[in-house]
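My questions will all concern the structure given below.
Apart from one protein chain that is not included, each protein chain of the complex appears where it belongs.
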Amino acid sequence: MKVTVTVNGGQVAAEVPDRTLLVHFLRDVAGLTATNVGCDTSSCGACTVLLDGRSVKSCTLLAAQADGSAVVTLEGLANGSGELHPVQQAFRAEHGLQCGFCTPGMVMAVVSLLEENPDPSEAEVRTALEGNLCRCTGYHNIVRAVLAAASERRPS
Amino acid sequence: MIPAPFTYKRAWSVDEAIDLVARDGDEAKFLAGGHSLLPLMKLRLAVPQTLVDIGRLRELSYIRDAGDHIAVGALTRHGELASSDLLARELPLLAHAAGQIGDPQVRHCGTIGGSLAHADPAADLPAVVLALDATLVARGPSGSREIAAADFFRGLFETALEPDELLTEIRIGKPAASGWAFQKFTKRAIDWAIVGVAVQGGRVALVNMGQTPVRAAAVESALAAGAGAREAAAHAATGASPSDDLNASRAYREHLARVLVRRAVEEALART
Partner (left out) sequence: MSILGTRVVRTEDPRLLTAGGTYVDDLRDPELAGAASVTFIRSPLAHALITNIDVSAALDAPGVVAVLTVADINDLPPPPPPPEEGFEPPPGSEAAPLPLGGHWSEPLLAVDRVRFVGEPVAMVLTDDSYQGEDAAELVSVDYEPLPAVASIDAALAGDSLLFPVTGTNVAVTAGASADGTAFDGCEVVVERTIVNQRLAPVPMEGRATAASWADGKLTVWVSTQNAQLSRFVLAGAFGMDPAAIRVVAPDVGGGFGAKIALDRDAILVAWAAKHTGRALRWVETRSENMVGMTHGRAQRQRIKIGGTRDGRILAYRNDIIQDTGAYPRMSGFLPFLTGLMAAGPYDIGHVAAANRVVVTNTTPISAYRGAGRPEATAAVERAVDLFAAEIGMDPAEVRRINLVPPDKFPYSSGGGAVYDTGEYVAALDKVLAAAGYSELRAEQARRRERGDVLQLGIGVASYVEITAADAAGGETARVMVHDDGTATVYTGSSAHGQGHHTAWAMLVQDELCIPMDKITVIHGDTDLIPFGTGTYASRSLQLGGTAVHNAAVDVKERARAVAADLLEASPADLELDTESGVWQVRGDPASSRTWGEVAAHAGPDGLAADANFTEGQPTFPFGTHLAVVEVDTETGKVRLLRHVTVDDAGTVLNPLLVEGQRHGGIAQGAAQALLEEMVYDADGNPITGTLVDYAIITAAELPSFELLVSETPATSNPLGAKGIGEAGTIGATPAVQNAVVDALSHLGIRHLDMPATPARVWAAISEATANSATGEGQ
């Protein structure tokens, strides 16, 4: 069927098999490969993107379910003039990534978290990230990055 | 990793949704948030031929004060339940339990109707609606009917819904007794409950203590007869048939049920 999704502000339309997962629509049709697939049981969160402003696991949605909606991926986070989003800046400053594979999904989950809870405690951050697995960092610096971004955040 | 091929159809009204599913009989399933169904389809444990996407039926997403009861649309997402001021005031058990489901991403997509219709005994909301004595409203080709929560869960992944019936609303009477509690025991925060307990007033329902959510009837009788929390909780596993699995033996589940029921009842009492 024909699926049209606004991805990072631009319209992407294609005829795709009905069973196409949103993550593959983003990677293979929209050509945005930052979002990764890390598991097949909706456990790891590497595929997290924003759908109409809220974090979702794009491997657990059909592209068809996102038809007519707006998706933001990591590639769409920095503003037009290349200035990094505060969350991206904080991840770099705090060394919140190592191999980078979980990072796109982690960053988008954090963006969504801070939209809903702009001033989280450490415990709230850790609980909010329970659906995003990282094997490299031990989460310590990711948590620091979230708290740093929270204190840096300009109201949107 | 990828579902087997199927045909996707999209419904723009409840009647259209029912009609589309009725046409394909047993081979069609409703797709709400998809967070119970799609994981099964990706592992090819479920292979429906047709999916009818009801995600656009925004008219089924609401939380309303209907006077003597709260009406929750079946397509209301877990995250919306968790952050609802109305529910925090009137049905904090439902709001709190919904906020414990999965992770934020899951709560942005999963719906109460989808979760109840899927009827996984390890899920949280089936036991919660049982403890709340909710009424589930279902609509099919021949019209609407009301099903009491106590009659809704029939077996493992099996409900009273006909294949062509759609849950539209969950009606929950405003509780007379204010005490409530929700105890969810997991290995990790993200995990399904090994055992869970939902308490509303004198009603106690158990998560993952059998093939369906169950009311802990012996506990409820003991409480009604004036027993204290510890004494009543000793009956937590009476009549339940919990399974043995990777995370817990039957005996351990029964033990956890007793501990969690006691804690939940104490917590509920502290809230009255």
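Going in written order, the chains are labelled A and B, and every chain counts its residues from 1.
In the analysis below, a residue touches a chain if its C-beta (ideal position, glycine included) is under 8 Å from a C-beta of that chain, and two chains touch if they have at least 3 such contacts.
Keep in mind it's a predicted model, so treat the numbers as computed, not measured.
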Inset, instruction - Check the options B:Ala225, B:Leu246 or B:Ala270 and report the residue that touches the missing chain. - result: B:Leu246
Legend entry - Hidden-chain contact residue, picked from the options A:Thr33, A:Ser121 or A:Ser151: A:Thr33
Legend entry - On chain B, residues whose C-beta touches the chain left out of the figure: 1-2, 4-5, 43-44, 185, 187-192, 194, 246-249, 252, 255-256, 259-260
Inset, instruction - Write the list of chain A residues that the hidden chain touches. - result: 17, 19-20, 27, 33-41, 43-44, 46, 74-75, 77-78, 84, 88, 91-93, 95, 97-104, 107, 122, 125-127, 129-144
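One rule holds in what follows: only the chains that are shown with their structure count from here on.
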Inset, instruction - Compute the distance, rounded to whole Å, between the mean C-alpha positions of chain A and chain B. - result: 28
Inset, instruction - Give every residue of chain A touching chain B within the complex, in rising order. - result: 1, 17-19, 21, 37, 40-43, 45, 48, 51, 54-57, 59-62, 64-65, 109, 112-113, 116, 127-128, 130-132
Legend entry - chain B - residues contacting chain A, complex: 1-8, 10, 31, 34-35, 38-39, 42-43, 51, 53, 55, 79, 102-106, 108-109, 188-190
